[in-house]
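Supplied in structure tokens, the structure appears directly below.
Note that one protein chain of the assembly has been removed; the remaining protein chains are unaltered in position.
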Amino acid sequence: MASVSLRKLEKSYGSLRIVKGVDLEIADGEFVVFVGPSGCGKSTTLRMVAGLESITGGEIRIGETLVNRLPPRERDIAMVFQDYALYPHKTVRENMGFSLKVHGVASREADQRVNEAAEMLGIGHLLDRRPGQLSGGQRQRVAMGRAIVRRPKVFLFDEPLSNLDAKLRGQVRTEIKRLHQQIGTTIIYVTHDQVEAMTLADRIVILKGGDIEQVGTPDEVYNRPQSVFVGGFVGSPAMNFAKARIQSGFLTFADGNKLALSAVRAGREAGLEGRDVIVGIRPEHFGVAPDPAATLAARVQVVEPLGSDTLVHFSVGGDVLTARMPPDTRPEPGAEIRMGVDPSKINLFDAASERVIN
Amino acid sequence: MASVSLRKLEKSYGSLRIVKGVDLEIADGEFVVFVGPSGCGKSTTLRMVAGLESITGGEIRIGETLVNRLPPRERDIAMVFQDYALYPHKTVRENMGFSLKVHGVASREADQRVNEAAEMLGIGHLLDRRPGQLSGGQRQRVAMGRAIVRRPKVFLFDEPLSNLDAKLRGQVRTEIKRLHQQIGTTIIYVTHDQVEAMTLADRIVILKGGDIEQVGTPDEVYNRPQSVFVGGFVGSPAMNFAKARIQSGFLTFADGNKLALSAVRAGREAGLEGRDVIVGIRPEHFGVAPDPAATLAARVQVVEPLGSDTLVHFSVGGDVLTARMPPDTRPEPGAEIRMGVDPSKINLFDAASERVIN
Amino acid sequence: MTTTSILNAASNADRGPPAWTRWLDLGDRALGVVLLAPAAILLALIIVYPVLRLGYTSFFSLSLTSGLPAEFVGLENYSLMLEDPVFWETTWNTVLITLITVPGALLVGLALALLANLPFGVQWPVRLSLLIPWALPLSFAGLIFAWFFHSEYGVVNDVLVRLGFEGIIWFNSPNWAFAAICLTIVWKTSSFMALIILAGLQTIPRSLYEAADVDGAGRVRQFFEITLPLLKPSIVVALIFRTITALQTFDIPYMMTGGGPGTSTSTLAMYIHQNTVSFLDLGYGSALAVVMFALSMCVTAVYLRAIRTKE
Amino acid sequence: MSAVAAPGLSGLLSGRPLRFLAGAVLIVNGMFPALWILFTSLKTEAELTAKPITWVPHAPTLANYMQAFSDQPLHLFLFNSFMVALLSTCLTLLVSVLAAYALARLDLRYRGLILSLIIAVSTFPLVTLLVPLFEIMRTLNLLNTWVALVLPYTVLSLPVCTLMLVSFFEGIPRDLENAAMIDGCTRLGALFKVVVPLCAPGVFTAGILAFVNAWDEFLLALSFNSNPALRTLPVGIQLYQGEFAFPWPVISAALVVGIVPVAVLIVIFQERVVSGLTAGGIKG
Partner (left out) sequence: DTDLKIFVSSQHQPDVWRKVLDKYEAANPGVKVAIETGGNTSEAQAQYLNTVMSAKDTNLDVLMLDVIRPAQYAAAGWTSAFENKDMSVYLPAYAGANTVDGKVVALPAFADAMFLYYRKDLLEKYGIAPPKTWEELAAAAKKVAEGEKNPDLQGLSFQGKAIEGAVCTFLLPYWSQGKNLVENGKLTFDHDAAVTALKLWKDFVDTGVAKKNIAEVATDDTRKEFQAGSAVFAVNWSYAWTHFQGAESAVTGKVGVTRLPALGGGEQASCLGGWEWGVSAYSTHQDEAKKLVEYLSSEDVSVFMAANGSLLPTYAAAYGNNEVLKAVPWFADALQVVETAKPRPVTPRYNEVSEVIRTTVNAVLAGVTTPEDGASQIEARLKRILR
């Protein structure tokens, strides 16, 4: 177990800058989740921490030691590769037991740990197969198992559950949480799954094009996004954005829809008069509105029933917004409705900088 | 475009039966989504349709022609492989353009189609890279692009978006839907993503251990699961199950909690008296209850805030159930609460057969 | 996952791999030196030193049969070469053999490899017959084929005659003799090619063919779009060494025709051998060897560029 | 192996009859001379010079084999050849695997140069190096030892094996190696535990190349090991030949005896040269 700190971490391929000076302090035993658009440098960062990619600039410390030049095996980390990287010539058991063998763990204990992990991942019956004989999800679980049989200083998980079905993913997710609570190893975890990010993370790191966009607890990240990007990226369906201007105490949309600023930012209305803003509203914050003041005139566009909820896409001014409604709401497409909104949940961003307005 | 029909489709590896006589008629232009636990035979089925796996038993027809012995290239299908299988020595452009080149599409048109697809997938700037220089998600998008540049009889997608972030996945999803509406090609689509399944599918096929468990429209599958398995598998968080017995018109739980059967199955109470049942309730159907009769005495166990909602895990009798509540509900763990439920939404399954009771 | 197992796990982790392996955690450069050292030493000992000696000798007039002491003559040996008709003839023959047998062996070898790569029920007879030609000692291969092509006792003529053709006195005419030699070389060396290419074939992931199949590529297409490009490294390797050995062609003509009729089929290597081993004209022989070396280097330089571009 | 299609051009011939044909072609091409030697070894000298020539021996006789073993200590030749070949094969593989790895995976500044050098050295005809080599061996006091042959033979096969392995190592996905290093292997650990097994086809092929190279070499063996007890097969086989006489049947017998071990070796190892080793390892 150890802390991990990235200082001005840089990675370039030739002239192409992939990671642009990432600064991040991960406390000992912390569970940090990286999220970000595909290609933003998550895996690369992970691989640099693991020592698999040369570092173009900056430094990485695990615990107190500077590991920039340390070979992977000396860093004592376990990793789940995004592309599995299973040993095709070894059986599942051998794949999972390999590191233990290398570290000279007594074979009886090794077996036991492998079996435990395999059971927990539901691949106990596949232990004698070769990777080539496994399904995608099974391979991914083997990759997972290969990491969790170990007790390293740091766990690195790169989208470890992406090929599992929701149910299984849920189970494994809770197992990981339990594991972390039990042995409290530092974990860096890359995922595209909102639920995983929200439930597992102590802190979520949002990367964008090789830069850190925001770092914070799941709650902060979700409810107080620092930028339009974060707001739009975290949460699914994504946060809605609409242009508006602040006129005489009202949030005024292009089509004349109005919301009382006081309701939106009780006590923090000062100095906003006349500003162009971007209004961010989460889909679940539409719907039954406590007071009629907080409603918007809207025209229903598309209705998507998801079973658990129904997504209603409607237009306000130029922008198409999405509301998440109870499963059995079925408004008529084309219908003119008044869509309620919870003003207190509204986020305001500066139209120019796209940064949040506090 | 063509229909696809699987008749008694079988696949075994040695003595191991993987696909156990699947019967399925897919209409011309239909969009069918396969879901099922990892390792249940989805990919195998797809690969048999593609002609990449020998068929152990049964037959596959595309349009009218029996294709059992037809090599893949004569089946005129396009496929996204679960493990991409990109050509490592070709650039992204060449990877995507290969099939067009093979089919002798004029290079100008080919280029145009490749560029369109690349743009739609957001990999336009990577066209001259080799797969080895791409991120996981970028590779997956190339694999996707390689398929959608084509105009085949049938599209086969094997978890094509699993490595993309929620936002991108949403975009590509809508693109796929548009594509399908435009060219109306038959599509078989494997996914683990609830939203994809619900939004894209004309029909969802739930596979379990090589058998079809249920086939139906998203709505049917979600709201009228034929078995405990389907109920539990579709929807996330999963449907809750609790044991109960039907006594004197009441649904009675182990701990004495009661629900009026009349409320649950208005008009369909007959002949259920005394039966042991499994009660299936979806997390979103807990909460504000219209009438106080429909409430359960429960003890709060764990509270998981997801941002968009809060998951409340509580115990009723022996079983731990999960409710999806509005984001800002924050009950005290350990607190005794009365949890409302919408009785009309409750599903009843036979305790023994685990099949639905109609 | 009991706490105990965690504890001793930790201790295990600390133990780590054996300590002596730590010196292997060198930077690329250093590790490179360590790894290349054995090869370097061997090569230096067995080749480089002798070669330097060779180059040195090539500037001396050192003919043991002349009874004279070695005398520095600068480039005289080389200038002698220029007006030595046999040198030109043998060089020409060598080049010709290379030009004919290298592509020949490549094509045949490729074909053999592809055939051998078929999913046969029993593999070993195929693999065996693929390798036997290679396993047959060169000099004897020469003798055996000399015998096959023998105008009276040879199978080749026997078959020709049975097929109603006129038997050919192969070694009476430069051209036929040359043909016979090339045929033999191709036969003998194509299996070397096949060997390397087959091994290359084995490592091409099946999934690529599946993808190509789905993309609608026919077999031939797949061959040119997937197999060939991915075989390129193996092929280049095979080509390089086949070419080098072709330029060194010795045993087969030596055994089959002894260079005859006349000197019409003798190669540079044979001429070098003659000058050094039998004429004991070490000076001249060395000069010839140096020229041959230069020749081979030029050729391999071309291939090496091919490798480079691969990166 | 799915019955649907054999990879690549081979697939053209995946039909049974065609495959049979292909097999026939291969076997005839490869086996004919070998069979011819076998037949010859069963003929008498007289039958050999008979006209028209006979293919299958009329009166097969094992006399030639008897003679082969009685005239010369053939078993001794076999033993020497085998030991020399074996030793040099192992040495070659070890050295070339290390070198190949360095060239394939490390970023070395003079990679290209080193490659060319390795190739360059192999462009010298051994004949021309005979005398200096002899002197080296004498000064190292190695004449009439196995080592005297093992070293040069190793060098003989080193370049080709190295280059071959380089191309194979480059074909192995780096992430497999990375995984091994994460699992606690040193680079060499990863090399020998993961990369080499995955390159089995290449490694065994290299091995066979090296073995055969050593098994067949004549000139050095003749010059460096004059002690009859240390003669190798090719030299030994020459001994059946007289100043003028070339007793084909006996020599054929000896040849057959000489080829069998190699054949056996091939049959044993070809099983290892199986495809699809890397299937399922990597997603991408």
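Lettered A, B, C and D in written order, each chain numbered from 1.
The rule we apply is simple: a contact is a pair of C-beta atoms (placed from the backbone, for glycine too) under 8 Å apart; a residue touches a chain by one contact, two chains touch by 3 or more.
Given the structure is predicted, the values throughout are model-derived calculations rather than measurements.
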Touching the hidden chain, out of D:Leu222, D:Ala263 or D:Ala279, is D:Leu222
Out of C:Phe171, C:Tyr209 or C:Tyr303, which touches the unshown chain?
-> C:Phe171
Note that subunit D touches the absent chain at residues 44-46, 49-51, 130-131, 134-135, 138, 143, 219, 222-223, 226-228, 235, 238-246
Where the missing chain touches subunit C, by residue = 64-67, 150-152, 169, 171-174, 257-264, 274, 277-280, 282
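Here is the rule we go by: only the chains that are shown with their structure count from here on.
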Looking at B-C and A-D, which pair shares more C-beta contacts?
-> A-D
Could you give the separation in Å between the centres of subunit A and subunit B, each centre being the mean of its C-alpha atoms?
-> 22
Can you tell me which residues of subunit C touch two or more of the remaining chains?
-> 16-17, 25, 205, 207, 213, 226, 230
Note the residues in subunit D that touch 2 or more other chains, in rising order.
-> 5, 184-187, 189, 276-279, 282-284
Quick one: which bits of subunit B touch subunit A in the complex? Just the residue numbers, please.
-> 13, 35-39, 43-44, 82-83, 122, 133-138, 141, 158-159, 162-170, 192-195, 198-199, 218-219, 222-223, 232-238, 282-284, 304-309, 324, 326-327
Residues of subunit C that touch subunit B when the two form their complex = 205, 207-208, 210-218, 221, 225-226, 229-230
Footprint of subunit D on subunit A - complex, ascending | 47, 50-52, 71-73, 77-79, 81-89, 98-99, 102-103, 130-134, 136, 139, 146
